[in-house]
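The complex appears here without one of its protein chains, the remainder shown in place.
Naming follows writing order (A, B, C and D), and every chain is counted from residue 1.
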Amino acid sequence: MSESLSYASEKSGLPPGSLVHVGEVHKHEHKITVIDYDKSTLTNRTIKNIEELLPYQSTDTITWVIIDGLQDVSIIDAIGQHFDIHALVLEDILNTHQRPKFEEFDDYLYIVIKALSLADEFNVEYEQVSLLLLDKFVFTFKEKPDAIFDPIFSRLNNDKSHLRNLGTDYLTYIIMDTIVDEYFTLQDTFDELIESVEDELLSDPSAQTLNTIQKIKRELIFLRRSVSPMRELLASIQRSESQLLNEKTKRYFGDIYDHVIRVTEAMESYRDLIAGMLDIYLSSVSNKMNETMKVLTVFASIFIPLTFIAGVYGMNFEYMPELKWRWGYPALWAVFIGVSVFLLRFFKKKNWL
Amino acid sequence: MSESLSYASEKSGLPPGSLVHVGEVHKHEHKITVIDYDKSTLTNRTIKNIEELLPYQSTDTITWVIIDGLQDVSIIDAIGQHFDIHALVLEDILNTHQRPKFEEFDDYLYIVIKALSLADEFNVEYEQVSLLLLDKFVFTFKEKPDAIFDPIFSRLNNDKSHLRNLGTDYLTYIIMDTIVDEYFTLQDTFDELIESVEDELLSDPSAQTLNTIQKIKRELIFLRRSVSPMRELLASIQRSESQLLNEKTKRYFGDIYDHVIRVTEAMESYRDLIAGMLDIYLSSVSNKMNETMKVLTVFASIFIPLTFIAGVYGMNFEYMPELKWRWGYPALWAVFIGVSVFLLRFFKKKNWL
Amino acid sequence: MSESLSYASEKSGLPPGSLVHVGEVHKHEHKITVIDYDKSTLTNRTIKNIEELLPYQSTDTITWVIIDGLQDVSIIDAIGQHFDIHALVLEDILNTHQRPKFEEFDDYLYIVIKALSLADEFNVEYEQVSLLLLDKFVFTFKEKPDAIFDPIFSRLNNDKSHLRNLGTDYLTYIIMDTIVDEYFTLQDTFDELIESVEDELLSDPSAQTLNTIQKIKRELIFLRRSVSPMRELLASIQRSESQLLNEKTKRYFGDIYDHVIRVTEAMESYRDLIAGMLDIYLSSVSNKMNETMKVLTVFASIFIPLTFIAGVYGMNFEYMPELKWRWGYPALWAVFIGVSVFLLRFFKKKNWL
Amino acid sequence: MSESLSYASEKSGLPPGSLVHVGEVHKHEHKITVIDYDKSTLTNRTIKNIEELLPYQSTDTITWVIIDGLQDVSIIDAIGQHFDIHALVLEDILNTHQRPKFEEFDDYLYIVIKALSLADEFNVEYEQVSLLLLDKFVFTFKEKPDAIFDPIFSRLNNDKSHLRNLGTDYLTYIIMDTIVDEYFTLQDTFDELIESVEDELLSDPSAQTLNTIQKIKRELIFLRRSVSPMRELLASIQRSESQLLNEKTKRYFGDIYDHVIRVTEAMESYRDLIAGMLDIYLSSVSNKMNETMKVLTVFASIFIPLTFIAGVYGMNFEYMPELKWRWGYPALWAVFIGVSVFLLRFFKKKNWL
Partner (left out) sequence: MSESLSYASEKSGLPPGSLVHVGEVHKHEHKITVIDYDKSTLTNRTIKNIEELLPYQSTDTITWVIIDGLQDVSIIDAIGQHFDIHALVLEDILNTHQRPKFEEFDDYLYIVIKALSLADEFNVEYEQVSLLLLDKFVFTFKEKPDAIFDPIFSRLNNDKSHLRNLGTDYLTYIIMDTIVDEYFTLQDTFDELIESVEDELLSDPSAQTLNTIQKIKRELIFLRRSVSPMRELLASIQRSESQLLNEKTKRYFGDIYDHVIRVTEAMESYRDLIAGMLDIYLSSVSNKMNETMKVLTVFASIFIPLTFIAGVYGMNFEYMPELKWRWGYPALWAVFIGVSVFLLRFFKKKNWL
């Protein structure tokens, strides 16, 4: 089911700031993972209760909290209270219909992006990932447990990694980079899909081909809504003057910006390519109809005159001298063949055969 | 009746500042409701006369005045005089063909937005809601009495509500948020409509389908005119430096801004989806015609040659040896069947059967 | 005749600043009307000679000079000399192919706008109105005498009117407002036209319908050229820092700006609606062709096989046992009817009947 | 031959600053004309050698040097050395594939524009005109000798002309104005062409009409490339703070700016008109095909059933009672006529006749 079909209006009528989970409900248990690290230490554990995070507030280590699953509103509420997060931000975290955005607050930054993956050939799956970047904390809120952060975990385990030496802004960068890298996988899939449809169009276009084209187009329309706000988002991050973002780390965000532009431009190209494919499809339908017409015309135009001639000599007039001629019948066959040959040549010259 | 069909020129020729109600006339009585509240008190009453409002000018409470129905020009005129509102603003309040806009004055802010609801499947109903935001007063002018403010009333009744503690700017935010939330309901209806038309297109497209597509397209065109100026409106509010707007409340308006962008983007997607649906429809018409052509061609191409052969042996030549042959007639049937089988195979190979 | 067809190049080759009337020549006598007023007095007379204006230069009243007809270049020339107007401005006043624009000079402002009216159903008539706004004078230059300023005259006669108390900038505002108000009349006409064409498209589209659509489209193209520069024009007036424009009056120009935007947006909608109407028309042509095809196919496919069978029993073979059978002929009719019924059912199932 | 077909790459591989003439070679002799003037004197002569210009450098008169023909690279080279012109400017003067542009240097301004004229009905001829504006010199470089500057010459001869009293910036304005005025002639030709094609479309559209539409479209595409950069060019001149441009003269450039915008907008309209004409053409092709189909259907649908009936009574069954009936044959004619009349009425009702 494409994103647009879940209900955007679920929450309408509720007071602003009401914490209600809006969006597709995933039937997984929610899970809270805490990764705490600095240059020398790394701990990784699962907690049940936000209060367990409080001791970390007084340490100098970086604490990354991953919340998988948004059904339990009380967790979000607790985070809001303990870390002093604005009610509207909490509300946005719970509503998975957000468009990607970046919001600056005095003590924290709020980022929403979409993790994209391919469910099956034409269906892109969207997962909203919200990030809260604090001085010593990073919170990530995901709709469901999955493996998209695994590469980051393995990098963290390596204590020589750049990541272990830098702050929460660099961790945020790594998380966003990992998510945006997945966009390229999607881009490759579309490249292949489009190429295979182009082949089909040239060899044997059918109504099915049109259907595929339309489905790709549809997915691209929704995809654009998730990807194109990323440009603005990343530009805002680079322009931001928040103290939470190190000047050097901003260059890294510039790298993601480049990636997003490349993906966006690729999607623009797909749109143009698809428009071209539709033109080919429509003209192939016309060509086929023309082909049908030619077959009919050739058959009808050859046999209708012959049938007329046969009809003439089937008439019962008393005085029809040809009928008595000794060579009338064979002569008529000569006429039949002559007319046919003449017409066949005529159609040949018109390139209809 | 769509908005564009009421007469935009009704007032042309009148001097500017003339107070005349321009727009669809609703046959309801006009009604003035006054809600006066602060942290501890809340009164709600109906008044007949603007002069009854004057005592509230000297209190510290927030007074929300809701005018339902714009037929009685004298009410607007009275408000203008007692609260010192610019003549052009009064004129705009009475003319329901305004586009959404935000205007700043020294002592008050003027906002026009459109409340949208769905009359029936394809007809969006537009109601112009004008807001005057003063220091201790909020005026809302609506075209007719309806229930769109009911959720706000019930929230006001709760004396622990955020709303009871904050100023007229927050009340204005709540009113606008309530109206914009309804846009999502509309968006959901369009989502469903478009999905059902897409299904119809794939299963059994008819001229009726095209009609539906066209109606959706039409509604979207008018809808865009009401929704897209909201972006600019909300951006202006956020940029505004008026003392009537609290810095903290502006972030709330940013939340409505996000909602409006989401609705706008959804409508852009619908436009693209509908363009794609038209392409499918047109190609389905071509495909159907091709189908018809093939049936004709197969029938004609098989029977026309056979008829010719039958015609030949219906001729009355004296010397037609085949006619005397003992097995002539059965042999001819063999020819008939042979020709048919050959042609059927030919068409089969062409994938026409 | 549409504006674009009069010759844009008439003046090419002449030195800049040459005063030559370029544009459609109206066969009316030119006429100069002078209206002089202040709070207490109002005189209205017709003069023959620009020199008659000189006495007004030393009074404190506001003098509005209306020149109807641009054939007499000497008048423009005289105004230029007595009121010190730039040669290029005089040249522009005489050339009625200007696009709407606003130019600021130290002692005066120059405004060109187009008065639009409807000659007949599809033909919009364009009249260029040039305005010179001086400290105590307003000059309006029109191509021909007509009634577009009548509402202003009657308002001036009312000595309690706002207009009588304010300066030349307010008079300029009133003139422009009166002209722009007429755009709404045009908008209403287009609304009706488009609705009637839409009805025609659904009931009985013909080549004539396409023609009408095309004519509307054509008029819209030219209309846009006259209306859309008005946005920029009015934005420039509002941004202007000229001492000739009172800060309070600028808000009134903001009102015209809103009107122009509404008209422009309506015209954008028309463009989209018309694109949709073309799609419907084209698909209706295809549908009609399909209808024709189906009739042909049904007739041909039913009778061609029957004719073949009749042809078979018209053959003259000596040994055709069926011909001797007592019930051969009625049996054959049974076959005829059976085949027809079968095929009719087949086509019924295909929804072709 | 349209501009785009001469070779853009002729110079690739050469070092930058190499003086090589790139573009269509005109087989005319090059010619250098020098016009030297001030308020009281005017001399006009032809020189062979750039060194002859050196004496003018020490006078106070304005010297206008017109170079017709760019084949002799040494002339350009000499100008570059004696007047200290940047190598890249010299290179650009020689390359006639430039797009219109304006470049500011300390001691001179460099302007490239395109002079347009109509070779024959559909072929616009492009001539690149480069201008160097110095303190007391104006150089114009043209591809070939022609008459485009004749109106300027005759104006210079008039010693009361404005032109004789003002500086090199005003001369530059006059040159550009003269060239841009020619654009209006072109615009008029396009107006006429488009109107005649529109008439043809309504009366008798043919494949030839489509061809004409396509040619106009093609020319417009190339035209746009020459005209639209002029907007930016003239805006830059107006924004320029060069001491070579008098503040008063800049207003004159504003006048050319207006002209260019009018031409550009006209060309945008043509594009829209042509899109509309294509739609009409395509629908006329469909309508014609439908017409053909109807004729075929009417003929076939009337005679095929009749032929079947005739076939029935041509069968040779022994027991066919109708054949013996005295009024069988006339009765059958009644049937024939009855069926025809019925079908004709049927088609009449369908509006096919």
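As a convention for this text, a contact is a pair of C-beta atoms (placed from the backbone, for glycine too) under 8 Å apart; a residue touches a chain by one contact, two chains touch by 3 or more.
These numbers were taken from a predicted model, which means no experiment stands behind them.
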| item | value |
| --- | --- |
| Residue touching the undisplayed chain, where the options are D:Val34, D:Ala78 or D:Ala310 | D:Ala310 |
| Per the touch definition above, residue among A:Pro55, A:Gly276 or A:Gly338 touching the missing chain | A:Gly276 |
| Which of A:Arg251, A:Arg326 or A:Lys348 contacts the chain that the document leaves out | A:Arg251 |
| Touch criterion as defined above, residue of A:Asn44, A:Gln81 or A:Asn290 at the omitted chain | A:Asn290 |
| Touching residue (missing chain; options A:Thr61, A:Gln187 or A:Ser340) | A:Gln187 |
| Touching residues on chain A - with respect to the absent chain | 151, 155, 161-163, 173-174, 177-178, 181-182, 184-185, 187-188, 191, 195, 202, 251-252, 254-255, 258, 261-262, 265-266, 269, 272-273, 276, 279-280, 282-284, 286-287, 289-290, 293-294, 296-297, 300-301, 304-305, 307-308, 311-312, 314-320, 350, 352 |
| Contacts of chain D with the absent chain, listed as residue ranges | 4-5, 7-9, 11-17, 86, 88, 92, 97-99, 101, 103, 207, 210-211, 214, 217-218, 221-222, 225, 278, 281-282, 285-286, 288-289, 292-293, 295-296, 299-300, 303-304, 306-307, 310-311, 313-316, 320, 322-326, 328-329, 332, 336 |
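The definition used in the following text is that only the chains that are shown with their structure count from here on.
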| item | value |
| --- | --- |
| Size of the rotation, in steps of 5 degrees, that lays the CA trace of chain B over chain D | 145 |
| For chain B paired with chain C, centre-to-centre distance based on mean C-alpha positions, whole Å | 26 |
| For chain A, residues contacting two or more additional chains | 314 |
| Chains touching one another, given as label pairs in label order | A-B, B-C, C-D |
